[in-house]
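Below you'll find the structure I mean.
One chain of protein is taken out of this complex; the other chains stay put.
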């Protein structure tokens, strides 16, 4: 187990998809911080189920902060938040109790928790738990933005056969803001329609599809990250890989480096006015595990939602024999669409935690 | 800072490329374990500098265990090990003191440590520190192999333009052993020559190239990994991203999932004799952050060594103006070739740490 | 900040005295454990406010488990619990907003949290937060008792001028059980009356008094504790010193050792049937930071409740000048009386955490 993450900003997550609630605790917030209610709601809406391309489950994602605030401001004490579950149809999941969904956590949960895990709706493995991450991420985003002008944003680089262009070396706050407001954010014009009709086709066929999300942070000062063993990439990838469905993370050119020579890959330094910058940003803003002042750029690969309507081969764990399974619950054709604010939350939390770490060091 | 990693098997790393030594501490080893001297030396040789395609630096990588053993066996106390540095030519690095190498840690180190970092040979950012990881990994491999028949191995999936085939769904211990014995391990026959001549050409041109390493572990039981926030992928990727040069990590189909449908991507369960298995292994042996009993398969992308002989654009930090730099030190054309045992060490350490975690839970 | 404690059984605490609730998260519980409802309620009653000698605040200490259980059993997921606050009279505390109570946390809270802390009823510094510790401790007690026959108990060794006798070398489960059932547990007969009338006198005079609690655990196997830096004493004292009001902890003869010679203090070994035991237990069951199989015995000193009715000297923080203060809230004459189950909870949690640690090591 470790439901607690972080060293300077510390989060503890709990809850189940079809239990009483999902929620968590955020520890280490500075006292006197006004809760950024609008930002939290904006971010939760981006993640929210119920859209055309999302699961049909209706949750208004309303939350209650049950500790750590007084008169609308943080107190320095741990802040606990609870999202009560409302629209639960656990009957949908009875079959999965004995027949694990292929590539889902059903089977490993049975093994690991000796059959005692809450299987309903994926239990603790459900994407619904990310509501808390988005909440905590909004607090982190707010601090990063106010303290240091750091802004984050992301777009869909690839959704099945629909491909977007990657971020340029220079990324503006306006661009990131614009992306945040889109239901399906792309950098390239005119592919939104194409993506929508593609996903509707996928949905109709009872199938799902994977995707790649590209994310950036701008305004990040040089010097954040603790090499061996808390490199910026280590801490961020560790957190990203806790998001359900993530199966790949790379930074800058990432896997593309395999085909590059050093002379092509290296980012030459130059003086940009009075500050140091690089001409290219193949490194994604990170050298030796430490931010170098250029935009942080990374990609996150999501697998297709394993819950699909099509009939699949599995086993019946009661009988220990092969069986057929068709999942009738409510699911997304492409979870990545709703996962963008979750990825950004992970980035904001990793940035804040490591920035505070550096401050303790030099304090 | 965090030079300490792990919860059940805990490692602390120290040392610099051109300082007194590199080394570290391994805590949590079971008492009474015979030090696997041959395995340690075998693994260190795989990582060792001095080969044809490696840096010309000569280090015999001899080590001294200075605590935690008695009569050749572990005592239960922390084991500390030291690799003294011998073949040091720090003069090679004088120029880099003020002229940071593009894409290397030189610049971020100056910023983060206010100019006090040991810049010689990359200091603490040097790949030489991975000698300790390989040492600790050999201890972990030995425990995993003896306790539970877990074996690990890897090959070069891609080196510049040379491409190997990926692991099959079924992987045998013999296959992994064979790969361990090769200087440049490939699965495909007849590409070794091609790769050698390719790398020699790269080296002659004073350049370097990136690569992708594919790694597997077999014999891994289902149930290892702690979702939120210590998923198997989280813990392993966190450790991998501490290895110098790593810029990408994905599991199973990883980034390839972006083009797959759920119906293609899902690994159907079936009864393989009396045990549960999956027909395909697109998930790389991990569902919901927990091992499912299939081989663990993941890829690690390495950037080209930033230290190249070719002249590069940089800045002179004393003058804060642009400058030229040609690196004359001794460097690898492709660090990934020597990094295979380091990646495997990370895998073995992550596996052991999380397996012990699970045992505490169910104990 | 660190509202999270433990490595194998991990607790995160939150809440405030006069906010929405107090509560916490328990992570690392084995799956399939039946919630020991009766034991939890028994322990909560022991800690409960409202008795004759306790604060007049009425809280039924009812709780809601909001995650981590399914069909009355643990699932392996983090268990979160919430105790809603009901009987709140925050008006009592308005004066303390600017006039810190002597020896209370009011002043340091103002400094540390820049005046943003929730001051009502002591906020996060309130003893009310220990309700969660008692809850978590009951879970730990239940596991220790069922898995290994470990039982814990305590008595009041000293309350102002009333002094009890210490535990004998041999301690029986019956004796501990008996103590658990007493409102004011003493080992010596006939001092209960004396203590009651003493405390009533203290209460009437608007004053409070300190106390020493002596606690024991029996059935503890040898080998628990991790010297440097998680000795049994380190881990337990660290947790005890988080309980509001604790100002002293010692083990076995503790401070009494200062007057003893080695020849008097050493506990000679002998064969007790087929097992190793010691004739005396001056060490309190711990040598070198590790349990030795004898009963664990330690003392915890509580300061007098700082909130007293008598008029006191303080300062007015708004005016930065001296001021008078009489506290009119509801307070205990001797918090130690209600703190016994809290001390035992700390012991049970420390024991369980360190026992699981040892199991991971030897697994």
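Chains: A, B and C, in written order; residue numbering restarts at 1 for each.
One rule holds in what follows: contacts are C-beta pairs under 8 Å (C-beta built on N, C-alpha and C of every residue); 3 or more make two chains touch, one makes a residue touch a chain.
Given the structure is predicted, the values throughout are model-derived calculations rather than measurements.
> Would you mind spotting which of C:68, C:137, C:180 or C:244 touches the chain that isn't drawn?
Candidates C:68, C:137, C:180 or C:244; residue touching the omitted chain: C:244.
> Which listed residue (A:15, A:28, A:295 or A:309) would be found touching the missing chain in the intact complex?
A:28
> Return the single residue from C:43, C:175 or C:233 that touches the missing chain.
Residue touching the chain left out of view: C:233.
> Take the complete complex as the reference. Which residues in subunit C touch the chain that isn't displayed?
That gives, for subunit C, the contact residues 1-5, 7, 13, 100-105, 107-109, 111-112, 114, 124-125, 129, 158-161, 202, 207-212, 222-223, 225-231, 233-235, 237-239, 241-242, 244, 246-255, 257-271, 274, 276, 278-279, 282-284, 287-293, 299, 301-308, 310, 312-315, 320-322, 357-358, 361-362.
> When the complex is taken as a whole, what residues of subunit B touch the one chain not shown?
Touching the chain left out of view, subunit B contributes residues 1-4, 10, 12-16, 19-23, 25, 27-28, 31-32, 64-70, 73-80, 82, 112-118, 120, 123-124.
Everything below uses one rule, namely that only the chains that are shown with their structure count from here on.
> Any idea how many Å lie between the Cα centroids of subunit A and subunit C?
39
> So how far apart, in whole Å, are subunit A and subunit B when each is placed at the average of its C-alpha atoms?
Distance between chain centres: 26 Å.
> Quick one: subunit B and subunit C, Cα centre-to-centre, how many Å?
Distance between chain centres, rounded to whole Å: 46 Å.
> Of all residues in subunit B, which are in touch with two or more distinct other chains?
7, 357, 361-362
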